[in-house]
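One structure below.
Of the protein chains in this complex, all but one are displayed in their positions.
So that you can tell them apart, the chains are marked A, B and C in the order they are listed, and the count of residues begins at 1 in each.
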Amino acid sequence: MSEAALATALTACAAGAVLAMVWPSGAGARRLSLASACAGCSAALVAAITVLQGSLSWTWRSEALLQPLGGVSLRVDPLGAFFLLIVAVTGAPASLYALGYLRHLDGQVRGRAVHALFNVFLAGMCVVPLADNVATFLFAWEVMALSSYLLVVSDPEQEGAAAAGLWYAVMTHAGFLALLAAFVLLGQGGPLEFPAMRAGAATLPPASQGVVVLLLLAAFGSKAGLVPLHVWLPRAHPAAPSHVSALMSGAMVKLGVYGTIRVLFDLMPPLSPWWGGAVLALGVATALTGVLYSVAEPHLKRVLAYSTVENIGLIFVGLGFALLMRAYGNGVLAAMGLVVALLHTLNHAVFKTLLFLAAGAVIHGARTSSLEGLGGLIKRMPHTAVLCLVGVLALAAVPPLNGFTSEWLTFQLLVAGARYTEPALAIVLPLALAAVALVAGLAAVSAVRLFGIAFLALPRTDSARDAHEAPAIMRAAMLLPAAGCIVLGLIPTLAVAQLTAVVSDLGLPMGQLDTGFALVLPLVGSQLWPIAIAALLGAGAVVAAAVAQTSRGPVRTDTTWNCGRIAQSPRQEYTAAAFAEPLKRVFTGFYRPTHEVSLDVHPVSPYFVRGITLRADFAPWMEQTLYTPLIRAARWVSGQAGRLQTGSIHLYLAFLPGALLVLLLIARWIR
Amino acid sequence: MTPIVLAVTECLCLAIAAPAVVGYVRWLKARLQGRRGADFLQPYRDLRKTFAKGMIIADTTSWIFHLTPCVVVASTVAAAALVPVISASQPGDQLGDLFALMALLILGTIFLALGGLDPGTAFGGMGSSREMTVAALTEPTLAIAILSLALTAGSTSLGTITNTLLTTPANAIGPGHALALAAFLIAMLAETGRLPVDNPATHLELTMIHEAMILEYSGPYLALLEWAAALKLTLLLTLASNLFVPWGIATSLSAGALALGLAAVLAKLALLATLLAVLETRVAKLRLFRVPELLAVSFTLALLAATSSFFTR
Amino acid sequence: MDSVLVIALLAPPMFAAAVAILVRRAPVGAVWFDAVTMPVSACAAAAIALRLAAGGAPVVVGNAWRLDALSALLALLVSVVATLAAWLGPGLERRGGVPSTEIRQYRIYANLFASTMLMAVSTSNLGVMWVAIEATTVTSALLIPLRRTKPAFDASWKYLLIGSVGIALAFAGTVLAFVDYATTGGDLELALNWTTLRTAAPSLHPEVAQLAFVFLLVGFGTKAGLAPTHTWLPDAHSEAPAQLSAVMSGVLLAVALYAVARWKAIIDLAIGPAFTDTLLLVVGIATVIVGSASLLSQTYYKRMLAYSSIEHMGLACVGLALGPLGVFAALLHLTGHALAKSAAFLISGRVYARYRSGEIEAVSGLLETAPATGVLFATTVFALAGLPPFSLFLSEILIVQAAWRAGHPAVTGLVLVLILLAFASLVTHLQRMLFGEAGRDVPRGERPSVPLGLLALPVALLAWIGVTLPAPLRMLLTYAAEVVRP
Partner (left out) sequence: MDALFSRLTMTGASAMLLLALVVMWRRHVPAYVTAFRTQSVVLAFVGAIVAWMGEVPELFLVAAIILGLKGWIVPRILAGMEARRPDDRGLRPLVNTEMSLLISGGLAVAAYELSRPLTEVVSLPTRSGLPIALALILVSLFIVVSRRQVIAQIVGFLMLENGVALLALLGAYGVPLVVELGVFLDVLLGVLVMQALVPGMEKTSAG
């Protein structure tokens, strides 16, 4: 059943890619290829759910493909199936959405290319979680990377697309090479098959174990966007078409998480606690970095991209915690950590897909992507606004939406960890808890800022004033993840029940976590009953509304009061930059803001100011400290190498005896 | 059945008592400042009057403006439902724990901020921005305070925390508990917009936080928001008293115990409200950009509390 | 049968050259003759390769010609790439505008060039192999300044002088090995024959063998573009006509490396592989460093491709030093590189024809002005950067794996870093060419055409090899690797 579904999924994606290129009419190519992608996602969803329900696993091998590296080998287990599910739930709405979103590309070859690459991208992402040997994994991984890179640069008119593509390509290739090195090390000279690695990993000497973990963190961290390898993420996401951003943020980045889990929890034996601590610390740093930039960023999609960084950080907090607990032999807490990380992975996939799709609708409708240029869209794009509000509330992690449940579980996790482990470790966990709480708070700020500035109040520009609602198909596509946010928020046990199967398959027994509709954590004696909270909230709101309606006073609409100021205009509105200003001041050390004020004064006297220009920006210190030296070093090396090529034939000729001499010396030396 | 009835009653009690707490604080402050002051029932009169008034809706607003008061009330009531007031055993624990309560309060704050942004006025935006900043910075303090409670009680569930403290009062002795209480109280000041973070009685728009957000509200909506703010203050004060000093709370459902519980909670509320009034008379409002310093102090206290609970474990 | 095969392999390009020399008036006829005869050669090579892949005996004609799996692989690469170049060479376009003298000159020398390369790989005599490789320099040097510009003449001069001097050192190495062989008292007439030399190899004297190999490595390394004697390569490849650059970069370098591999096999039999492995590793790594480090600062796209060739030759050289798996990977790498690089150079010719400039800066908006060419160019560059589904992806992974298995962690790490550097540079330059605003005077749009289809051929082949690695090719590579490193 699941084999057939999976074969259908891959075939559909392949067919979609081909149809996009060959179908005679542009519109037909779009419809067919995206419908095919959507069908593929549905089939993948069926496959994933079948496997998760039945906890089955099956394998498929082909020696004919990629033969020199050991052939193609696929295996579905619950962990892989769960990530397949994530790809599917992100891919299906994204492909539906693109049906309406990319209509304007119908006449162009570029449109066909985007559809074809989209299908290839999906297929690559479907294969990654199923790969059971290094060859398959790396191949699918690179197909995914290449197709997503091409999608990022698919709209060269997008400002900064080329630079974003370059960052992305280089970072992802660096990750790939680190991954290759790690796998080669992990293979210990034997066959690069996952089962063999699983069997042999225990014999890996500690030193190379450390190197492997470092390389893996670099590899998967560069895909997932761990600090300081996140730099490509806020560049690439805005450049890509929105449905691709959704897919990248919702699914592709998560495959970095998948890889980490697959290798660190499945292939490798328990590691030293230091690694768990390091991953936890990385997670915290990532979450804080992401959320702080997300709060201050003016570009709509970059806000979301940084928020992805933040959520990846939270997921890695869970993973780091699980690693720690696994190192200490506390299987139940390790399992809980993993469940929390996986649940947040799913939740984030759902709400971030929704938000990126909504951002696409906004950019599509209002033709501007800067928060400073938006405003008042709630009246012009009412349905998108409602859907976006759902996503934003999930992002802010408030009940009863899905972002809240995983956040709540993360808190519980850290409390339980602090309670049930040895003091040396327990003292560190409160700091993590505080950081996660701060992240949650700042995420709420970011969410309010995103929705409040973009959708509420008055439009700040003409293009925002003339914004139009997204086509029905796009709204319908957004409805899917929005429903997902609500359902997963109300009934988290739906997902948690599947996850217990996933973690127990990884050899981590899980205590009872799911009972009906409420999440019960016997370990910390807490429970959460989101559906009841939702009912309470609903009842309270209805009562409050009724009370407000019963008042007999007249209701009229009038000019905004604004403390007596007349002629309310968009210029009086609070801007996105102003909204973030208090936080920028509080975290000056992090943002390192640069201010540049220029006065335009009347020639008569410097006291007659005609205009003031303020340019405020942040110093990109992470890039400056880490990447600028690297780039400079590469340039320097390149310059040095260029000195060989002076053009003088005498120098060139002199290399001949030179090489002869050096090699003779080496020959003498190694004799 | 009885516990649910009791829970509803408790919630209603809080809801009804909330304006009185605010009125009491105002009265006491007036007395302390040498004014006569209105009596503690004045907020009820204000609410009645505002409810009866008509509403002017700013023409720049959207449905968010209408939704905000409802959600703020709903989230505050939901939070109140989680708080043990008279009885320690209560069904609110089924719904959620302290973290859920925190999240519910944040939900209210978010909608307040959205409501402030909706009319598009400068003051509204300013208030929203500041409110969200303060709320975000308060989160870690609250989380650590919750942690230090959870470490001694073994749970983040409110009922369990109260019960554990009642059964092992020794837990309350020591630096951890007091530090956590202090941290919690400071965080509470920030959460509820009291001095020195925000001045609830200010008339200067530039220094407002909470009031700036609700500038455009009038009539029943304003009444709902004012009442929700009062409820938030009351529920946090109740929370502080019943989590940190639970003695007197009813552990059985007998009438006597419940009466004693009611008396105890009223006394504790009065005490805390008095403290609040005294504090608000003594301190001046902090500049907005010094608020993080205050919160840092509170964070440090909470962290010390958490660590000290490791040592006493 | 064997002689028929060898004749079918070697004769067509010679015939074509002769026809081009003889037919003065109507060069088009000669061109068509060329386009028809080159595939014959390719078919012969394929037939030989298939036979060897099936485990058949080497193709032997007397003492002169002998093609084992290694030779067959190289012969196949040479003839396929030469066919492609013949089809896309000057003279076949409808509106060529190329002077007929140029066409004639191209056809004469390109065919001589191809036949010298085929001779180099199919002779059984290592001395004759040297002669043929020296002859490749002579035949190709005259083609570089086809357009008669000063930089082209300069580049050609550098190529000729450095190549000749270098190759003379290889001759010195050959003579040294021969002298050593002579002391063992074998048959002097067949002395440089591969089979004879192989049989006699274990009795060679270690110190002389080492000395000889150093000379051979420097000598043939010069032709193969190994550092630090690669310096002629960027100039020659960037100034030559695109079709010639394709053949030079795609297969000439491989043929030179083939010579190194042949001699390595002999010397290894004499003194064990450790010595040659170390030298090849040192030279290979130096070459990869030079190649990938230089890539970033290039401003001409053909020079960029040339440095990429240097990088890939370095990788192949490193692979040769890494034991049986490494040799297999190196040969697979050479195969992939031959296809990808020749396609890239041929496409670069189309780019030049459109933009009339070789500068990367001058070429912008390629995707807009010539979408198909742009996509093909990008594809070949991605293939060269080692991305799937192209076969260089496989061979790079195999080289890394082999380096680790051979116990060289530092080499593994260095190779990975250098691959990244090369990738970053290639993508940087590629993006600059593909995107941006094209100048007003650049013609826009292109319709489907035969050359485009032909150019898509090697790309498709690369992907096919990369995904499936067809069994005959795999066996051929395996047997070829066994020749180098049994």
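Just so it is clear, a contact is a pair of C-beta atoms (placed from the backbone, for glycine too) under 8 Å apart; a residue touches a chain by one contact, two chains touch by 3 or more.
Keep in mind that this is a model prediction, so the values were computed, not measured.
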Displayed chains contacting the withheld chain: A, C
Which of these, C:7, C:175 or C:414, touches the one chain of the complex that we don't see? C:175
Cross-chain touch to the chain not pictured, restricted to C:21, C:138 or C:414, is C:138
Taking the full complex into account, find the residue in C:28, C:43 or C:161 that is in contact with the omitted chain. C:161
Since one chain isn't shown, list which residues of chain C touch it in the complete complex. 125, 127-128, 130-132, 134-135, 137-138, 141-142, 145, 148-150, 153-154, 156-157, 160-161, 164-165, 168-169, 171-172, 174-176, 178-183, 188-192, 205, 207-208, 211
Given the full complex, what residues of chain A touch the hidden partner chain? 650, 653-654, 656-657, 660, 664
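To be clear about the criterion, only the chains that are shown with their structure count from here on.
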With centres defined as the mean of Cα atoms, the chain at greatest distance from chain A is chain C
Averaged over CA atoms, how far is the centre of chain A from the centre of chain B? Could you give it in whole Å? 36
Where chain B and chain C are represented by their mean Cα positions, the distance between them in whole Å: 78
Quick check: what residues of chain A touch more than one other chain, meaning two or more? none
Two or more other chains are touched by the chain B residues none
The residues of chain A that touch chain B in their complex are 375-376, 378-379, 385, 393, 396-399, 404, 407-408, 411-412, 414-415, 418-419, 423, 426-427, 430-431, 433-438, 440-442, 444-445, 447-449, 451-453, 455-458, 518, 524-529, 532-533, 536-545, 547-548, 551-563, 565, 568, 570, 572-574, 578-583, 585-586
Listed in rising order, chain A residues that touch chain C in their complex are 64-69, 109, 135, 138-139, 142-143, 146, 153, 156, 161-162, 165-166, 169-170, 173-174, 177-178, 180-181, 184-185, 187, 189, 192, 634-635, 637-642, 644-645, 649, 651-653, 655-656, 658-660, 663-664, 666-667, 670-671
Chain B residues within the chain A interface of the complex: 51-64, 67, 69-71, 73-75, 77-78, 81, 93-97, 99-100, 103-104, 106-107, 109-110, 113-114, 117-126, 128-130, 132-133, 135-140, 142-144, 146-147, 150-151, 154-157, 160, 205, 215-216, 219-221, 224, 288-289, 292, 299, 303, 306-307, 310
